[in-house]
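The structure under discussion appears below in the form of C-alpha cells.
Excluded from the complex is one protein chain; the other protein chains are retained at their positions.
Letters are used for the chains, namely A and B, taken in the order the chains are written, and counting of residues starts over at 1 for each.
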Amino acid sequence: MRANNVITNGYYFLKKLLLYQPPSDPTPFVLEEAPDNKPSKSDQLTGELANSFQDLEAFLRYAHRVIAFLTKANMSLSQGHYSDKTKNLKIEYQALEKQQSELEPILLAYQSGQGVLGERSLSTSLEENRQIIESLYHLPLNKDIVIREIDIASDPLVKAMAIFIDGMVDTKIQNLAIFQPLMLLGSDQRRLYDGDLVDNIIRKYLPTSQVQRAGNFAKLQEGINGGDTALIFDGIAEAILVNTKGWEHRSIEKPSTEPTVRGSQSGFTENLRTNTTLIRTIMRNSDLVTELFKVGQRSQTTVAMLYIKSVANPQLVAEIKRRIQGVRTDDLESSGTLIQFIEDHPLLPFPQSLSTERPDRVGPHLSEGRIALIADGNPYIHILPVSFFTFFHASEDFSLPFPIANFQRFLRLFGTLIATVLPSLYIAISYFHVEALPTQLLLAIAGSREDVPFPAWFEVLIMEISFELIREAGVRVPGVLGTTIGIVGAIVLGQAAISAHIVSPAVVVVIAITGLASFTIPEYLMSAAIRLIRFSLLLFSTYMGLVGLATSLLWLTVILCSMKSFGMPYMVPIAPRTTAGFDVVVRGPVYSQKQRPDALNTIDQKRQPQISRPWKKKQPAGKEDEE
Amino acid sequence: MRFRVAVTIMLFATSLLITGCNGAKELDEVGYVLTVGVDVAEGDQLDFTYEIAIPRALASESPGKTNRKATVTFVTVTAPTLTEGRNLLNSVIARAPNLSHVTTFVIGEGLARKGLADILGMTMRLRQFRGATDIVVVNGKAKDFLLQNTPEEVLPSRWFQSMLSTGVETGYYLRTSLHEFYVRLKSRTSAPYTTLMAINPLNGEGRSSDPAVSNDNVHDYLPKDVPRAEGNPATVVGTAVFKGDKMVGMLPSEETRMLAMLLGNYPRGFMTMTDPLAPQHSVNVNLRLGRKPKINVNISGEHAVISVNVFLEGDLAGIPSGINYESPENTRLLNQQISEIVRQKMLLMLQQTQEWGADVVDFGYYIRPKYATNQEFENLHWDAIYPNAEFNVVVTTQIQRTGLMHKTSPIPSEKIQ
Partner (left out) sequence: MSYQSGRMGTAEGIALVFTMTFTTIFVTLPAELIETSGELGWISEIASGLSTMAMLFLFIYVFERFPGDLFYVSTRLLGKLGACLISIYYIVMFFSVATLLIRDFSENTLFAALPELDFHLSVGWYALSVAFLLYFGIEAIARAAYVILPFSAGGIILAFALLVPHYKPYYLFPWQGTGMTNALIKSGVLVASNAAAPLLAVIAKSFQNIRVLRAAAIFGLGGSMLIKSTSILILIIVFGPSAAMERTLPFFEMTRLISLNRYIQRIDSIFIILWVIAGIFGITISLYMGLYLITRLVNLPTMKPLIPIVTLLLAQIAMIPPDASSVRALEGILVKGYFLIGIYVIPLLLFAATLLNKKRGTKCASE
C-alpha cells in the first residue's frame, strides 16, 4: 500500500506524466498446435463417460415419456372415451414398446461403441432423433439448419419434424408440396398409422416428383446436406427425404474460355443437373447413361460419369468407375483435381483428358465412344480418353466448310511448332550455326546487337519471362483492364526495352511471334504444357545448339509416345498405327466420317453407312412433272 | 528420399552444363569475312586480302540511309598458307574471324598462272570453306581489284553475288563454284574454268580482237579492254581457262558465249550481225538455246571425231534497214546467216582450247557411256587425244518471234537521201 500523502502522490503523478508506459494490450493471437484429434465440446465429456452419460440421458427422456403416457392413459381412461382414443393409446403404447427395445443395454453398448454417430439408424422416438440431429449438426450453434415441428392432421395425430438447410431449399416447393398437403389439405379422418406410415404418406400425400426413404443417419445427413427436406415421424424409425433443391446458381451463359465464331453459345455452369441436362439436350438418346458417385470424405462432391452404353467400351467404363471410387481424400476442389487423382501420368504436363465448357463439344465425343466426367461445382467437363491430336481440334471444326477448317488446322499445327521451337532455333543458329542465316540478315542482327550488353540467351530469357508475366497479369486482372494491360504492357515493354538497349529488336520479334503462335493452341492446358516445354528446349539448345535441340525433340517424342491416356496410347493413330478415321490432322468432309476412332475399341465401329448422302443418288425434286 | 536422388542427379547434370559453352559465340563477337582475295607474294608466300563486314553500319534503324562506304573494311596479310593467313587475321581484327560467310574467292592472275593446287587442297578439307563458294580470277592483283571495286550496293559481297548470278543475261561470263572447279580438276577429262574480272582503266578506249568471223559485227573483249568511261571500274567479262590447276588462257566475251552455248547454259543474249540484204546495216537478234546441244564423241584409236549439234532459237530485236525479215524467205536467210556465224565462232573457240590442250567444254564427259568398266576408261588418254580431235559443228537457228512489229514497211524513198 503506498502512502497517501502529497509527496508520494506528486511523485506518482509526475511519474505517470513523464514516463512512457506502453499500452497494455493483451498478447496477440497465435495459432497454437491443435489439440489432439477429438474436437472437445464444452458440454460433452470424452471417452466412455460421455457414452454412458448419453445413455443415461436417453433413459431419462424415455422415463419422462413413459410417465407422460401413463398420465395421458390414466386421464383418458378415467374420462371414459374408449373406442377411438384406445386405438391412439394403443399406437402410442406400441411406439413406447419399440422405444424400449431400442434402449436395450446391448444395443446401446453396440451403438455407442460404434463411435460414428452417422451409422446409427433412426430411432422411433422423435425426441431421440432430434437429440441426435442436434448433436450431429452442432445445434443450436449452427444457424443454417432449421428444425420445423409439425402436426399432421390424421387420426391419431402424427407428430412430425421437418429438417432442412436454410438457403439450399426452395421454400415454394416446400410450402406447396410438403407442408400444405400434410398440414392443410389433410383431414382428421385419415388413418395414417394403418400399415406403413411412410409408404402411405409417400404414395398419397406428398405431391413431389422425387422422394426417398432413409433408414439411418448417414443417408439422412446426405440428403439434408444435399438440399432435401427430411421428414421424421414420431413412432417410425424411417425418414422421408423430399427433393427440394433450389439454391441460387448461375444461369447458362456464354462459355468464357472457348469463344467460337460459328458454334453454339451456351456453356456449362456449376450445377450438376444443369450440365447433365445440357448434354442430354444434345444427345437425346436412351442409351446415354449417367452414373453418380460421391467423392471426398468431407465435401461429398457429386461426380457424374456419362457415356453411351451401346457404344462405349465396357472395360473402359469399369476401369474409370474403379478409379473414381478408389479416390480417398477430404475434399475435391474441382474437376481438375479429380482428373489428377485418376489419370495415368499426373506428373507430366501434358493433359490426358480434354476439358471443355461447351456442351456441343461433349456430344460428338460421347458418340465416338468417350466418357464425360462432371464434377459438381465446376463448369469444366472432362472427356476421356483422348489422344494428342484431339487437342488441336477446335470445337467448330466441323461447322466450317472443308477447306477452311483444314486451313485453320494446319495453321494451328504450324503455330504449335513455331511456339515450341522458334526461340530455341534462334538461339541455336545465332550461337553455333551462323552460316545458316542469310548474310544481310545476319549483319543486321549483329549490328543491332552491338549495343546490347547481355548475351543472347539472357535476352531471350528476359523477354520470355516478361511475356509470361504479362500473360499471367492479363488473366488475373478482371474485365477490360486485363486486355488493355496486356497490350500496353507488351508494346511499351518491347519498345522501351529496345530503346534502352536491353534487348535487340530481333529478339523482340522472335518472342512476339512465338507468343502469338502459342495463342493458336485451342486447349489451355496443352498450351501451358507447350510453354513449359519451350523453356527446356531453350536450355538444351543454348548448351548444344542444334544437336541439343534435336536430342530434346527426340526425348519429347519418346515421352509422348510412351504416355497413355486411360489405357489408350497417347499418340494414336500415328503410333501405334490404327485406322485413323478421317479426322486426325486433316479433317475429311462431314459425310466421310464412316468409322469411329479405332483406338477406342468401341462396341459399334460404324457411325455412318457407306452412303451418307442418299439424296445424291436419287433424282432431284421437281423433275417428275416434266415429260 | 526421391527428392534427394533427384537433387543429386540435377547437380551432376548442372556440373556437366558448366563445362563450357562449346564454342558458342555471340553474334557481335564474330568478325564476318565476306570475300577472300589471294595473290602471289615474294618468296613462297601469298597475299591474303580479307573483306570484313562492319555490322553496325548495316543495322541503322532507318532503312536506305546506310552509309555505304563504312560497311566493310579490308585487311591484307602475307602468309604462306590460307590457314596461316587466318591466324594473322586474328591478330588484326578484334573479333574472332569467321569464314563461313565467304561468298567469293578472288584469285589474282599471278597465282592462277602459278597453280591453285595448294589453295584448293585446303579448301576441300577444312570445314569453314564450302563447295558452294564462287571462285573468280582477276587480271592483275586481287588486292587492287578488291580495293578499287566501289559498287553501288550496300555490301561489296552482295555485288559479287548479284553479278555472278546475272551472267546468264548475256552469256558473256559464266559462274563457277569451288565444288565445280574441284570436280573438274579431279576428273580425267575436263578442264576447270573460272569467271574473269578486271579493273578497267576507264579511259574510254577499248581494244578488241577484230571480228574474226565475217558478217559478225560484235567485238570480242577481255575485261580490261572494254571501252568504258565512268563508274565502278570493275568489269566482268570472259573466262579464265585452266589446264590442271594452272591458268593457261583467257577467253574473251564472244568465245565465252560460245562456251556457254556448248555447256547448255545460254538462256538469253543479244547478237548483232550484218544485214544479209543490206550490208551497211546490222540486224539484232535475241538468241537462246532451244534445247541442250547434242554432243557425240567417237574414238577410233587415237583419233577422236566430235560432232556437235546446236539448236538456237531467237526473236528479232531490231532491223534498222527496214527490210521485211518477217517474211518466210527472208527469215530463212537470216537463220542461215546466224547459224554460219555461230558455227565459225564456235570452231574458233574450240581451236583455241585445243591449242591450250584444255577441254573446257568437257567432251570427255560424253564418252563415258561408251565404256563398260573403269579400267578401260582409265586407259583413255584424253589429254593426248583432245588436241588432235576433229570437230563437226552443226548449228540450226530458228527465229520464232518478231517482237512488237510483224511487218516492216520501208521508209519512203523521198526521205532517203
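To be clear about the criterion, contacts are C-beta pairs under 8 Å (C-beta built on N, C-alpha and C of every residue); 3 or more make two chains touch, one makes a residue touch a chain.
All figures in this text were calculated on a predicted structure; none of them were measured in a lab.
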Per the touch definition above, residue among A:Lys90, A:Lys172, A:Lys254 or A:His433 touching the missing chain: A:His433
Among B:Thr19, B:Ser91, B:Asn203 or B:Gln280, the residue in touch with the chain that has been omitted: B:Thr19
Residue of A:Tyr93, A:Phe519 or A:Trp555 in touch with the missing chain, whole complex considered: A:Trp555
Residues of chain A (touch criterion as defined above) contacting the omitted chain: 429, 432-433, 435-436, 438, 544-547, 549-551, 553-555, 557-562, 569, 571, 574-577
Missing-partner contacts on chain B, residue numbers: 16, 19-20, 22-23, 100, 124, 127, 130-132, 161, 165, 177, 179, 182-183, 186-188, 365-366, 368-377
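We take it that only the chains that are shown with their structure count from here on.
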Of chain A, residues touching chain B in the complex: 430-432, 434-435, 439-440, 442-450, 455-456, 542-545
For the chain B and chain A complex, residues of the former touching the latter: 17, 21-28, 30, 32, 34, 53-60, 98, 100-101, 103, 154-155, 157-158
